[in-house]
Structures are given as structure tokens and as C-alpha cells.
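Data block below; observations after.
Omission of a single protein chain aside, the complex is shown with its protein chains in their original locations.
In this document, chain identifiers A, B and C correspond to the written order of the chains, with residue numbering beginning at 1 in each.
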């Protein structure tokens, strides 16, 4: 059992360090814009769920999805380059932080539309069922998406058709500046999921191992055709996007919740249980730090796209004509 | 208590007779098209809920809304004329059966979009709360709309803001040719509503009085700011729209359910309890029959619109130019 | 479902042509599935999928709940993971609630993800007036779709094109919005499965003529053809162009014909403003500037919601008589 914890710690630490570097990249003025949604403080959920998933499983994420992607095998270099809007990024710099994807690790795409990527996993689940593949597909989304009707349509379809699908809500208590209390009357979201016929569980702990054992059965059941819903309660340590300082939040609340840190908790547990020494952890942290520094360098040094890239990938078999060309055809060169 | 029953019977009988006349009007070739959705067999719900509502309450309906409208005071003549697409109809013949409305009796509109009229009542509820009016607003919809995400968004908003709103599902077991079993995994819809924070009840009876006493508290609670959900289980006696013969349904099922007739039930109860004699009921039926015959005549004799009507009511303060006029301005007369 | 073995039909309905196209593709490619409201047992609100459930079973012809955004969203996910979904949206009017999945997801996924994946799906829907369906069941919303890069847009008027273009749509690696017209399902024409004239972006010249070019698509092509026949009586030879697909659009043949005839009329059942008709009109003016003897006229539905009353509904869209009148006027 304890062997997991080292892994878990490493995953969570990599996520956090990556996000810190994204922040640095932003400060250096090297990111493509400021619509960057960091998941610092929210590392537990993606980590334990990712661990419960198999290699051929797939997933979609919301706009705050770096952590999930990393946990599932995303390459920090290509991620960082994408966030920088560079040619060597995952999506040639055309998708950016909010629309990043990697089909090779089953990342069917991040989505900047709250709830937009949820029905995708229903369709993926239909495929796996149709082809009798042992895969599942997991939709990650925030608590805000609990108020998007498409979630309930999708839950209903998944339950109706016994699809290998999991809906995973990373409930960080806020949708931008709106606290969850101001968005819903009833905070037991498992009740919603169950009423549509899903397995459901909610996890509120700092202990990633405990969380893992709680959510694992939901994932396993999904694989055998009983779709599930998982809520991970956590807290968004910093602002909504890179420019937001969360003036709408109580400072004491922020302080309190930032103490509730799953990474600190795991570190302590590793030491207390004599799994890793402090030194070993420092070494690991250092490795991670170097890895992520490299990602920054990679992103900064990566080359910009040729503007002709604008016209590629709209269709599989043709590129749209540029407006300039169209105009030339009308009034000449 | 028994005094209600006569009223209830009359309301249900008027609805049924009206719908039969719509069918006749169609056969005569006098309706505007065939997108006519009759509520024969479904009279109990609208009747008992209407009774529980007050004069200044409002409502929206789905495409199968004639019954609700009648129960709330709709004028059969103007309804029939609207269904015929005539100038003297409620909406000058421009809305027809699926988009009929009468602000004067609180009918905020029928909707041809499944689920389309649901958030309207949330907005109406916001108004009543804002103006401290003692009104409620009720959305009527079919079981099909239970699979439209907008319903859950609206439920959530109503619960969050303590709105005087009721969501009423007329569950006739079918959405077009699809049986409810093929549309959902879990048929307890009150569970869905409760999970969002609503009062909820489901009614499955032929006894309109019993239904009334069951739903009344939900309506009353809504008035004091606790929104509710009511499911009325019933059966669509005939086809989905006027041309549909329901070939997808089992004949035995149809037979069985057509026996389960709330009007027959009420009639028997009236006689058994000596509230009305069979003769009195026949007399009442006759009056209703005459009333609805008149509606047919009214509709048939009503005049057609002048084609200039096309351009009216698009905006409050201007009419769009006709295409002919636009073209004339370009190429002359 | 009879006749599935035949390769040539002297006369077949538009509905049956669609059904055969789906049948033949499903036969050849086991990854093709159909999903939508009442497409299986009911056979589709307009009957286009009737019989396919019996042949292909409920794993491939799937009745869905009434959840348009999720039907289309699930098709997107299915398309990204190996299936070839044909989703049916019962009315184009329901684009209103589902455009996020169509225009923000299906249309943009390939682009946003840098070409990593495709969304090979077909979204079938039907629109138009003719059944007194009113403002929410009679629209022609192709302009919304044509405006969005990433979506093929196909609107055939004839059974043979419906057949071949639907098959090609299913074979394509991109999302296709395939729009039918509620009054076309019972219309008839021939179908030769072996003789494939239809291609995306290739208009068909339905009638040749040297006086005026009438450009149209979907049901309005048939009205334009009637008008052309009527115009012959006045010795006016109209060339009738059936666009068949709006994206890609056959600019070349439009321009060629108008350069020849120097007069053009664009006919569409959509609204006038900011529309497919505006687009085609612009293209003609831009490229035939100098050649035109008269301004191009766009003749469309009124800029009002569609009224239910049959007399008003009919008056609110283009008529054969007015196509004739406007054409004559242009010939003056």
C-alpha cells in the first residue's frame, strides 16, 4: 500500500511545480495571454483518479486541466510550449492552456466552455462499449459545471446505456468569484448523480491514499458498465486566472484552506512512515524542479509559428483561402 | 370536499371535448397544419393543478398544452381560431397550437421547443419575489423535457433563490415514439428534483380529488418560496401528433391504459356519491358539447389574415420592410 | 426495406434515397452508427431512417433521450474514438440549443488541437416551411452554419444528390452538417448508384440558359426550375444552378454562369439579412463587377419569424411567380 504514496507524492509535486513555472513563464511575458488557470491546491483529485485509470483510458478536462494532463503522462515541455503559443507545443500553439490535448495519452481535449467536454466522454464510452474495448472515459470539470444542464443529460445517457464513463467534479468551492454556496441550494452533489442512476462518491480528505481507495471502486465499476460520479472537494489556492487576486475571498478563509495542503500532508506521511527521508524528498523535489525548469527553457526557446499555420487544420483535406488572396482576386495585386 | 368534483369533472370533460373537436377540425381540413398534440387521457393533471393555482398565477406549457390553457380559463373560440390559423385567434393565427398564449389569464406561452418554456417561470418567479406579489408561476412540460438540461439549471436557480415556482411534468410515458424506459435509467423523478433542493411529489391515480390533495401542499409551499416539482403520471391515449397512429406501441398496452380514464372515474364517483345524477351529467356533457361545437364554427367562420400581418409584431415600434419592397428599391417597379 | 439490391431507380423519393445512402454506408463500414431522437423504432420524424433498426440492430441505430446538446456532444466523442456517427437533429431549429457542440466543439476540435484528431461525423437535420410548424419549427438556419469555419454544409435538392452526397459525407474525415427540407422527403427523382456526379463544392446546372442565372439550393431549386420553365414561355432562358453544398461553395461555376448571362437572381428560403443569400450576392458582385447589366437580386424569406397561418406562411417565402416576375424585371 505504501509504495503508492511515493508515486502519488511525485505526481502531485510535479503538478504543483509545473503550475508554479507556468506562473513564472507568465511573469516573464512568455505565455500566450493570461487566461491561465492554475490548479495549485487541487492536485489530489487528478492524482488519485489518474492512478485508478488504465493505459487505454481516455479523458477530457475543463480549463483548469494541467494537473490531470500531467498525471496522465503529459510531456511538460510540450505542455509549456503550448501554453507559450509555440510551434512545438502539443497543438502547435493554436490551442493554448485552455484547449490542450494529446490523443497519444488519451487526452481527448481540454475545453474552455464550462461543461463543453462532458458529453465527449459519453461518446467515447459508446465507442468502447461498441468495440468491446476495456477502456473507460473520464470527464473532469469544476463545480461550476454542476450548473450546466448538459451534465445531467450526459449522466442520464451514460446511466441509460450502461457506459464505461466517469464524471469527475473537482470542486474547488469557487466558480470564478462565486462561492458554491451562492450557486446551489444543496451541496450534496452525489445525490444528483444517484438520482440519475450513477454510482457516486464524494471525497474530502488531504490523504491521497485514502482518496484513492475511496474512488477506485467507482472507476472499476465504470469499467464494467456502471457509470459513476466522483466529487473531489478541494480549494483553489490562488486566483481564478493568472490576473485574479481573489479580492472577493476572505483572507482568513484563504489562509485556512492553504494550510490544508495535500502535498504537505503526503510529505509528512512519507517521512512519518519512513518511506522516504527528508533528504530523499528534497532530492526528488529537486529533480522535479529541474524537469520543470527545462520545460520553461524549452518553451522559451521553441520557435514561433509561421503565419501560414493559421490556415492549417481547419479541415482534413483543404485549407481555407486567406482573405488577402480573396481580395486580390477581386481587385488585383 | 365533494363540491370540487363537479368542477373537476367539468374541466376535464371540457378539455377532452375540445381536443375531440380539434381532431374534427383537422379532419375537415380547417386546421393550420397537422402539428396538433392532443392531451386526451391527460386531463387530470392540468385540472387539479389549475384548481390549486390562484387568479394571478402564471404558467407556461409545452406543445401539448390545450388542456392546461382551458383549465386556466382559455376561451375555446379564440383557441380554436388560433389552431385554425385565423385572425381572431389568440395570436392572430401566427402562433398556432404550439405557440398559443393569453397574458390576460396568465398564460405566458406554449412552446414548441421541448423544455423551452421552463426558465421562463424562473424569471416570472424572480419578478413576483422582487415585487412581493403573492403569485406563483408553473411550468408544464412532458416527460421528454426531463432529459433537457435546462430543466435542472432552472430547478437549481429556483431552489437557490427560493422562488415561487413549480415545475410540473405531465408524464404520459412517451416522448413521441420512445417509451420512458428507453429514455431514462431511473424513473423516480422526484429524486432528481429533491437532489436540487425542491419539494417534490408524484401522482399516479385516476382520482382527480386525491391528486388535488396531494399536489396542493406543493403549490402552497411554492407560494411561500419553496419551489416544487410535481409529476403527474398518465397516458397519451392517441398518437403523438394528429397524423401519428402510434404503430410503435403495443395494442394491449393502449387498451389497458385507455381504460384507466380519469373522466370515466370521476363520472362514476359523481354518480356513486350522489353528487350528480346520470341525467345531470348528460346535460352537462351536452352543454360542453355545444360549447365546443360553437368553437368549431367560430374557427371556421373566422376570417383569414391579410398578408400584411406577416410584418407586424416583429418589433414593438417598427415593421421590417418586405423583400418585395427591398427588391423594388434595387431594380425599380 | 425493399430495393436495397438495386443500383438504378427510375424514380425514388428523396427520403428513400437518404435511407439507402445510410444503409449502403452502414453495410460497407461497420463503424457507422445512427443516433438521434426516434430514429430507430419510429424511423425518424420524417421517416428517413425507417427500417434501418431491423437491419442493423439497436447497437447501430440508437434512439436517444431528448437531449440535443448531448446527442451531438456524444457524437463528437464517438467520432474521436473510432465510430462514424450520423446524428439526427429533428429540426434545424434546435441548433439554438446545440450550437455549442456543433460550432465550438465539432467544428473547432481539429484546429484547436493542432490537427491531432478529426471529428468525422454527420449531423443530419431538416428545416424549412410548408407544414405550418410556426416560428420554432420552420426555420432555415444554414447561415449560422455557413458562417463557421470547420463545418461542411450540404443541402441537396434531388434524390440522387442526396444519396451520393450523404454517402460522401459519411466517408469524410470532417464534421458535415447535412440539411434536408421537410417538403422534399416525398419529392421524386432518379438515382443511379454507379453514376456519381455529385461532389462537395460542385454545383449542378439544372437547366442551361443564356439570359439570366438563378442560383439556389435545397427545395428552392425546384421552385426555380418551375420558374425557368414558365420563363421560357416569355422567351427568357434562365440557367438554374443548384449549389448542392454551401461549404465548400462552387464559386467558380456561379461566376462563370453570371459572367455569361450578366444577370443573376439568388433564391433562398432563409432570411434576407446576413445570410447565405447575402454571401452569394456579394461573391457575384465582387467577381462579376463590370460584367453585370443589372444588380444581383436576392430573393429570400421575409425578415420575420415564420407565421403559422398557412396563407401567411406561404407568402413569407419565395414563390415561383415572383421568381418569374423578378427575372423578367431583370431582363428589361
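By our rule, a contact is a pair of C-beta atoms (placed from the backbone, for glycine too) under 8 Å apart; a residue touches a chain by one contact, two chains touch by 3 or more.
Note that the structure is predicted; figures quoted are calculated from it, not measured.
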- Not-displayed chain touches, in the whole complex, chains A, B, C
- Touching the absent chain in the whole complex: find that residue among B:216, B:249 or B:312. B:312
- Note on the structure: The one of C:255, C:276, C:317 or C:330 in touch with the missing chain is C:276
- Message: Looking at the full complex, which residue from C:231, C:296 or C:330 touches the chain that isn't shown here?
- Response: C:296
- May I ask which residue of B:113, B:208 or B:323 touches the chain that does not appear here? B:113
- Message: Touching the hidden chain in the complete assembly: which of A:114, A:169 or A:270 does that?
- Response: A:114
- Absent-chain interface residues of chain B come out as 58, 60, 89-95, 99-103, 108-109, 111, 113, 116-128, 130-131, 137, 149-150, 153-154, 156-157, 160, 312-318, 320, 329-330
- Write the list of chain C residues that the hidden chain touches. 69, 93-104, 107-108, 111-112, 134-136, 141, 143-144, 146-150, 247, 270-271, 273-276, 278-279, 281-282, 285-286, 289, 292, 294-298, 302-305, 307
- Task: Could I get the residues of chain A that touch the absent chain, sorted low to high?
- Result: 32-35, 85-86, 92-96, 98-99, 111-116, 144-145, 147-150, 175-178, 182-184, 248, 304-305, 307, 309-311, 314, 320-324, 326-327, 330-332
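Everything below uses one rule, namely that only the chains that are shown with their structure count from here on.
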- Message: Can you identify the chain nearest the overall CA centroid, using each chain's own CA centroid?
- Response: C
- Task: Please identify which chain has its centre, taken as the mean of its CA atoms, farthest from the centre of chain A.
- Result: B
- Message: Please tell me the distance, in whole Å, between the geometric centres of chain A and chain B computed from their C-alpha atoms.
- Response: 45
- Using mean C-alpha positions as chain centres, tell me how far chain A is from chain C in Å, no decimals. 39
- Message: Where in chain C do residues touch at least two different other chains?
- Response: 65, 67, 69-70
- Query: Going by the touch rule set out above, which residues of chain A reach two or more other chains?
  - Reply: 149-150, 153, 156, 160
